[in-house]
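Every protein chain of the complex appears in place save one, which is left out.
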Amino acid sequence: MSALESLADAYPDLVFEHVLDPPQSVAHVPADAYLDFVANARAAGFDVFVDLCGVDYLRRDPRFEVVVNLLSYDPPARLRIRVGVAADDPVLPTLTETFPGANFYEREAFDLFGIVFAGHPDLTRIVLPDDWEGHPLRKDYSVGSVPVRFKESPKAQ
Amino acid sequence: MSDTPNVVTGDFEAPTTEPPSQPETADSAAAEARREIHDMWVAGTEEPAWMRSYTNEGAQEMLEAESDPALEIHRGTTVTDDFIVEEPADDDELQILNMGPQHPSTHGVLRLHLELDGETIRRVKPIIGYLHTGMEKTAETLTYMQGSTNVTRMDYLSPFHMELAFSLAVESLLGAEIPERGQAIRVLLTELNRVSSHLVWAATQGTDLGAVSMMIYGFRDREYILQFFEKVTGLRMNHNFIRPGGVAADLPDGWEEDVDEIIEKVSRGVSEYEELFNGNPIFRDRTIGVGVITPEECKALGVSGPIARASGIKWDLRKAFPYSGIDKYEFEVPTGKHGDVWDRYLVRIEEVKQSLGIVRQVLETMPAGDYRTLDRKVTPPPRKRIDESMEALIHHFKLFTSGFKVPAGETYQAVESPRGELGMYIVSDGRERPWRMHARTPSFNHVQALPTMMTDSLVADIVATIASCDPVLGDVDR
Amino acid sequence: MAHRSGPSGFLLTTYESAINWTRTRSMWAATFGLACCAIEMMATGAAHNDLARFGMEVFRASPRQADLMVVAGRVSQKMAPVLRQVYDQMSEPKWVISMGACASSGGMFNNYALVQGVDEVVPVDVYVPGCPPGPQSLLHGILTLQDKVMSGEITR
Partner (left out) sequence: MSGWELFFEAGIKAVAVFALVLVTVIVLVWFERKIVADMQNRLGPMRAGPYGVLQTVADGVKLLVKEPVVPRKVEYGLYMVAPIAALVPAILIFMVIPIGQPFFIGDREINLAGTDLNIGLLYILAMSSIAVYAVVLAGWSSGSKYPLLGSVRASAQMISYEAAMGLALVPVVMFTGTTSLTAIVDAQAGDFLGFLGIWNIILIPSFVIFFISGVAETNRAPFDLVEAENEIVGGYHTEYSGFRFALFFLAEYANIFNISAITVTLFLGGWHGPDFGAPQWIAWALPIFWFMLKSFALVFLFVWIRASLPRMRYDQLMSFGWKRLIPISLLWIVLSTVAIAVRRLGLPWT
């Protein structure tokens, strides 16, 4: 029985999507079962931490989503876990106990989306300066482009 | 920046949520004391006060010294070993040293916060973000057509792999089929790019260990490949050549001879490196047993590519999830045993040879045909048609100004970049621009794994370990 | 010659041009690589293009001994203070080459994260265009800077 099948048996209520090209499975997990599910996935064979990122769906409820990618080396299989995070209380438990590799990714998601990972050992800004305001990858944050100015042009004076 | 005229990638109707309050930082007095010690660059003698208050750099402190499970994992001390006795080090004996962001061997702007006991590293904290370019945000403002321009600048040593990952992700949403010749060109370019990237690694690995000539040799051989790239794509780096739907142009006439020459010259160069390093006792002493990472740590930290292979994980995305028809070519996946710098050296050198082998096979079996998909939705009409037909001209114009629509959905597509698993996660809302593009970049994990590899080693080993991880800071910070 | 503002006596100008000659022939660069352009800067130092011809292969790791800062790559908001500090640590006379589109103007990344042009942080003497500029472009930039130093256009 493959890792995925055993996992699907353990969680009969969950929605699994299977995408064939590229071969990967997607699991929509509620926030309260998140930590548990990841731990079980690791036990079932998805023991390689690949990726964690946030997505801001803006008008959807829940607004944010945290996407975790896991990998199983043998047999080769991918599992993508999508967890919704509410906009008014964007808190998820941290994965660092299960996968220490989630550390930087969670800090990045916190930095760019403002999703708080409760229990994270060092949840500070990672790519932006510490005094930065706002979370730039949120959809309501401006790209921050400045109009191109030519220094010698009379208008710029 | 938020008061400037802006382009918002989302819709305006949505309610703005207040950013959540940041978690309480550590005791502010202690942080202040640390900040006094902290110095940003080498000297620490000229840091004006305004600068400190401007960046608040000191807030990125080392973690508190209490034993914390994550911290233990960080420090690599979770391994219970009867022989290791924790030496209690007095606080006075430890000094904090900032390595970077401007330091000759941090490969750009990586900053390491080191706690030194003499010359021995007790704790390491990598601090990144000095090259944060906001590419994921920029990607949301660019059409899929323009997207590869953006991503190619992430990992500037392997631009073709970035473009390939992006294109594959877009194509998997589009369901586009790429003709065989286009796929073969992609394989040719990415494998040559792997070689050129590894040559830069060889150059920096050598020079960071103090072998100054290696720097020149690596770049000398890389130059041959870059000249070929320039001939094919028009640019030496950041090509924007592999695009959704195929590649931008066909290979130029006489490319066979060029590739043949590259294979010959680079093979000669590689055997020169082996001559320089393989039997060199100093090089062996400097690398064997240095910067060790175990397979379990690799898995938990998401370390991939040559580093994972050097620690014994036989895993290559080209074998496991073949893309772009790479499964048609024969190659071996080299692995190491010990996961140290020496094994990474061997693995990378072998990878160069294997890649050259693939290039040779592509050279011999290059199929004829189209180099891009004939789907009119994503492919502009041929140049000749534009002169003849108004419709073609309009089609061309529309395609390049407003781009093409991609069906709604989300996908994750990964390729084996020279550094490891390079993934592209794209969420499409059915329009011309990606709703969200996230790049899973291998160097990010490798930088994260640096403390595990480095703890309790010497300053000189830090340099060797960083070089062997071959991080590209553009790849880390994006 | 109209723009020359230095001393005008024959001896002094000779002295001045002799000093300028040494400065142009021995312009040591600080190792300050940021992004893609840094790779091209290294390639410029390598065998095919050989910066050593101009006496410039001496990349100084310590900015105190460097004369020239080649800002090679995009400068983020987080890096800008560091860049300024490195510039301040360099001893006079010092020059800055802004290499590449990102360093000169922010390039294609007109967004929240980047400083739109390094001249907002440090004074720039020569801008080298390109994304990234090839080694020949950088060499051209360096030669331009040398000409400017030699002609007394930049007096420090």
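To keep things simple, chains are lettered A, B and C as they appear, and every chain counts its residues starting from 1.
The rule is short, and it goes like this: a contact is a pair of C-beta atoms (placed from the backbone, for glycine too) under 8 Å apart; a residue touches a chain by one contact, two chains touch by 3 or more.
Since the model is a prediction, treat every value here as computed from it, not as a measurement.
The undisplayed chain touches these shown chains across the complete complex, B, C. Residue B:211 is the one among B:110, B:189 or B:211 that touches the chain not shown.
Summary of contacts with the chain left out: across B:95, B:271 or B:401, the touching residue is B:95. Even with one chain removed from view, subunit B keeps its contact list with that chain: residues 39, 42-46, 95, 97, 103-105, 118-119, 206-213, 216-217, 220, 276, 280, 282-283, 285-286, 458-463. For subunit C, the residues in touch with the chain missing from this view are 18-19, 21-23, 25-26, 46-47, 50, 52-55, 57-58, 60-62, 64-65, 67, 89, 91-93.
Note that only the chains that are shown with their structure count from here on.
Centroid to centroid, with C-alpha atoms defining each point, subunit B and subunit C lie 27 Å apart. Averaging Cα coordinates per chain places subunit A and subunit C 41 Å apart. Residue numbers of subunit A whose C-beta contacts span two or more other chains: 127-129, 136, 141-146. Among the residues of subunit C, those in touch with two or more other chains are 77-78, 110-113. Within the complex formed with subunit C, the subunit A residues making contact are 127-129, 132, 136, 141-146, 148, 151. For subunit A in complex with subunit B, the touching residues are 19, 21-24, 47-51, 53, 55-59, 63, 67, 69, 71, 73, 76, 78, 80, 87-91, 96-97, 99-101, 103-105, 112, 114, 116, 120-131, 133-147. Touching subunit A in their complex are the following residues of subunit C: 77-78, 105-106, 110-113, 116, 119.
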